[in-house]
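Can you keep this structure in mind? I'll have questions shortly.
A single protein chain has been removed from this complex, and every other one stays in its place.
The letters A, B and C name the chains in turn, as written, and every chain counts its residues from 1.
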Amino acid sequence: MEFELGCVSSGGAQCVELADKHAADFAVTADRFDRDNAFPTDNWAALQRSGFLAATVPVDLGGLGLRSIHDLVVAISRLARGDGSTAIGAAMHLTAFWYLARLRTSPSWPVAAPPARHLDLMLRACARRRAIACVAISERGTPLGNPATTAEPAGSGYRISGRKAFCTNSPAATLFLSTVRLGADEVGFAVVPRTTPGLRVLENWDALGVRASGSGDVVFDGCQVAQEMVVPAGPVGALPPAILPLTMVGALVLASAFLGMSEQAQDLLTQALSRPRSVRPAARALVGENEIDIATSRAVLARTAVLLDERLGAGTPDLPAVELAGLMREVQCANMAAKRAAITTVDRCLTASGGGGYLSSNPMSRLYRDVRAGPFMQPFSALDAFEYIGSVRLGLDRDPGRPNGERELP
Amino acid sequence: MEFELGCVSSGGAQCVELADKHAADFAVTADRFDRDNAFPTDNWAALQRSGFLAATVPVDLGGLGLRSIHDLVVAISRLARGDGSTAIGAAMHLTAFWYLARLRTSPSWPVAAPPARHLDLMLRACARRRAIACVAISERGTPLGNPATTAEPAGSGYRISGRKAFCTNSPAATLFLSTVRLGADEVGFAVVPRTTPGLRVLENWDALGVRASGSGDVVFDGCQVAQEMVVPAGPVGALPPAILPLTMVGALVLASAFLGMSEQAQDLLTQALSRPRSVRPAARALVGENEIDIATSRAVLARTAVLLDERLGAGTPDLPAVELAGLMREVQCANMAAKRAAITTVDRCLTASGGGGYLSSNPMSRLYRDVRAGPFMQPFSALDAFEYIGSVRLGLDRDPGRPNGERELP
Amino acid sequence: MEFELGCVSSGGAQCVELADKHAADFAVTADRFDRDNAFPTDNWAALQRSGFLAATVPVDLGGLGLRSIHDLVVAISRLARGDGSTAIGAAMHLTAFWYLARLRTSPSWPVAAPPARHLDLMLRACARRRAIACVAISERGTPLGNPATTAEPAGSGYRISGRKAFCTNSPAATLFLSTVRLGADEVGFAVVPRTTPGLRVLENWDALGVRASGSGDVVFDGCQVAQEMVVPAGPVGALPPAILPLTMVGALVLASAFLGMSEQAQDLLTQALSRPRSVRPAARALVGENEIDIATSRAVLARTAVLLDERLGAGTPDLPAVELAGLMREVQCANMAAKRAAITTVDRCLTASGGGGYLSSNPMSRLYRDVRAGPFMQPFSALDAFEYIGSVRLGLDRDPGRPNGERELP
Partner (left out) sequence: MEFELGCVSSGGAQCVELADKHAADFAVTADRFDRDNAFPTDNWAALQRSGFLAATVPVDLGGLGLRSIHDLVVAISRLARGDGSTAIGAAMHLTAFWYLARLRTSPSWPVAAPPARHLDLMLRACARRRAIACVAISERGTPLGNPATTAEPAGSGYRISGRKAFCTNSPAATLFLSTVRLGADEVGFAVVPRTTPGLRVLENWDALGVRASGSGDVVFDGCQVAQEMVVPAGPVGALPPAILPLTMVGALVLASAFLGMSEQAQDLLTQALSRPRSVRPAARALVGENEIDIATSRAVLARTAVLLDERLGAGTPDLPAVELAGLMREVQCANMAAKRAAITTVDRCLTASGGGGYLSSNPMSRLYRDVRAGPFMQPFSALDAFEYIGSVRLGLDRDPGRPNGERELP
């Protein structure tokens, strides 16, 4: 695709090459997994084998050493062209390990970090194709900053009890990154291995789209974990500032999956319209409108990723809260822009398909459903994004974690 | 629902009361039929039993005697609140019998009409709960005014061969209203009973939405029909002017199904938000935007229906082509306005649901898919409607059948 | 214009005929008054002479006897095709006298009404071409339901002091209908004759559009008025329920002026495009989109006007507050729909003009500015309409006067 996003680092180039290859393979089976509402275990095995899942693990620990958020954005957008469900899961996994790797190089970062020894263990496990991360922080009926899942001191560690929802990627995951309540007033960040007795992955995801993302519930039924795997992250109420960098990067990389889906829809449409007959002016105009949306999404994701690389990359100093708020505002802008543009683009593709895209046999009908998942995703849902962005711009709200604290899941 | 559309005729009142009752029943099973991609045979049996399907049959022939297009619009919008798939099928069936009844009272109407005796036979069959109509005029790869299905003289009648697509309601239908090619230059209008040897209903409908509408293919494999059941309708190329009144009324009544779906979505949302907690300003504003769209859709459907009643109702004189074009322009305006408003409204409902509507267990996720079918429907697709309306307004195009002539199905 | 709104009463027919005639005349000078930022005194003199300004005065008092809100909507939309500034002023004047006439027939209406004798005096003065009303209720910095203008008992009547803003029509007005504060807790409704010493019309209106509407400030500098001309209307804080019917009718009739402006723009565009050369598909499509917006605006204004006629017309019973809230919600829906559609329509006209409409010599450039005034108008501004409508729909707010109470002017 002309003028598509390209990477800026060598680790990125390798990762993007793998993403392109995987996308071509995954595109073949995406409709089947969608129809069967099945988790694409084969896709995840392939991503493991190729080393793609170790992309953000440092080279010295056995990974591909991708550190650029910009290039992570590019890689996920490419992968999403093949299978959006797999891409959003991969986005979360790669961001989680990007974060663990980032913690390792900057122990002074004001973040909730497990001990360096544990970081290395997890990163090495990922490099050895033995770790897949699942971000299990959402719950039904509680805001992000106020989880009902508890971690209570027990023995030499903690006992974790609760139920998480929207755990994308959970059927394949080996490590669950969760938020827990520590005592009355504190929120903690916990890593729970899948093998922990009491942990159950329900595989109950059944939704309009991203049906192969495995975003079901995970139950912690008195899971005993080591003390080092639960880290205090901040007071109850708002999204813990300590995990804001993870949140921002995660949101932006996730948004790029929606760009990839819209690029794929536009490509399918272009192929469908290039049969040897005339294309009506109205259809051409829709293709043109889509190009505008795709061009702007690419640009705003890339520019924002560079802003994050400059401010959150290895070696950058800590940011004060007011700057984190400004940065989160900018991430939200890119996030909403890309997700809305993706929805609009696929909708136009459907219209320009003249009805063909409405049939189940056409991947467009899946893309129409998949792409609609974007605006619900944490922590920047369409219901609070605009007002939050405006409040930060107006100087009325400088707490970067507030929207998450207020947000409730269905 | 406050300020909902109400009927203006006594035949309408009876019909709307039935529609409300059926809608309440059908709402219970709509999600199941959707999930199973199954045709709702039970719904159609119930519509038969209650007499709803005989709504537009004259009272003296045993029907409910509904003649007002306005009230037909109201009834279908109500039925659609329960199950959109069933409602669009019922819209087509009722419009077809409205048309046959209208032909009967006005033999001078410039339309393609079977002999009065046959009209009465069909209308009486409908009143006796023995007839369900299917409008089988679309084909893959040919425009509406240029069908590839042929009717060739054979014996004392015609032999019909071809394949029709998007035959909503075909699994339940007993009469197939089709367009055929008569010789090299003429288009004909044919009625083919289901019992005709060679007629096959494929039940192969599988699409993004309106999955229970049974809109699959119908094959005519040398179907022998009586001479009176094939009527010349006009020259090949444009939609036969003789069936324009049917087309207009059909389009408007069909559009009202989409209003009903959006009213249903808004109602579901309102119930979901009325739990005893605060509703965020952004969610309130979305509900408010929806009210505006619903109010305008109701108004434009009702006003246009009254315009049709005044100009196409029993006893009205023939309209010259230029007035038919103006009227069709107005129908297209109402049609596009209502269908687009319905899509936008359900989309806002999904957003305001905070994600809950995205789950398969929530009827909203079905409505989101169902309502997207509107803009593809013949003869006013979103790809040609705007330019056509503008051309008529500019006096550049006064042929009311042109858009259909050009239209191609996927 | 095909399918334009037509009237339903004989008083309406006469009034609409006059409106059409005046519109043709006013169209000639509209650009000049705009350029000179001048009040069109000549227009108002002509409206007086023809009897148009007495349209809503009962026949027995010498007026045209127009009672239908629907037909008032039609008449104002027609007048606005000639000069939007004059039309919005005429809308306010006619609504004010419609209200006074309505009060006269229903003394039991729960409204703030001057004594019947005074009503008759004012209505007769209007019939004798001696009265023009100005609705002077807005102030800078205070909400509608909490005016800073005071009426203090003085002598046998009241002394009124304060400053009103956005007093459309003030240069020509002879009667100023105002809101005042009565003591600490009450809002009153006052009628102040122009000849009252201390009353000054500042003629300081200078804005982006509706430049000839004379919507400047009016100062009450200790104006002494008779006791009967100040009537208690309700507690401070919300828009007095007693004047809600006036508010609703006024808002809807005013909104119809914006429909008229958009019809005029579409007409100008159609004429410009009908030169003997080809019109590009994109321009045709824009004309088509406009037809849709115009059709829906006409329909929603007409339907809502009929709803008001049925519920607020002469002889109708009092409405409880919850029904007034529902009705106001519906008026707000029509109001926002029509005003937004008008803005969008004129914007498309500008685009389709290919740049010609951007020149000052083209009336389109004035219409683009005039039509933008709609969303600011009291009591339904674009900043609170959506949330208010949604709140009423959700049953969260049943106070029909709330939005006005909160609203602040710039």
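One rule holds in what follows: a contact is a pair of C-beta atoms (placed from the backbone, for glycine too) under 8 Å apart; a residue touches a chain by one contact, two chains touch by 3 or more.
Predicted, not measured: the structure shown is a model, and the values here were computed from it.
Novice: Out of C:G198, C:P281 or C:G313, which residue would touch the omitted chain in the full complex?
Specialist: Once the missing chain is taken into account, the touching residue is C:P281.
Novice: Identify the residue among A:V231, A:L307, A:L324 or A:L350 that touches the chain left out of the display.
Specialist: Considering all chains, including the one not shown, the answer is A:L307.
Novice: Among C:A325, C:A352 or C:I389, which residue is in touch with the absent chain?
Specialist: Reading the full complex, the residue touching the unseen chain is C:A352.
Novice: State which residues belonging to chain C touch the missing partner chain.
Specialist: Residues in contact with the chain left out: 206-209, 280-283, 350-361, 365, 368-369, 372-373, 375-376, 381-384, 386-387, 408-410.
Novice: Considering the entire assembly, which residues of chain B contact the chain that has been omitted?
Specialist: 281-282, 285
Novice: What is the set of chain A residues that contact the non-displayed chain in the whole complex?
Specialist: Where chain A meets the chain not shown: residues 2-3, 266, 270, 273-274, 279, 281, 283-292, 295-300, 302-304, 307, 326, 329-330, 333-334, 336-337, 385-391, 393-396.
Just so it is clear, only the chains that are shown with their structure count from here on.
Novice: Could you give the separation in Å between the centres of chain A and chain B, each centre being the mean of its C-alpha atoms?
Specialist: 42
Novice: Measuring from the mean C-alpha position of chain A to the mean C-alpha position of chain C, what distance in angstrom results?
Specialist: A distance of 52 Å separates the two centres.
Novice: Can you list the chain B residues in contact with two or more other chains?
Specialist: Where chain B meets two or more other chains at a single residue, that happens at 281, 283, 386-387.
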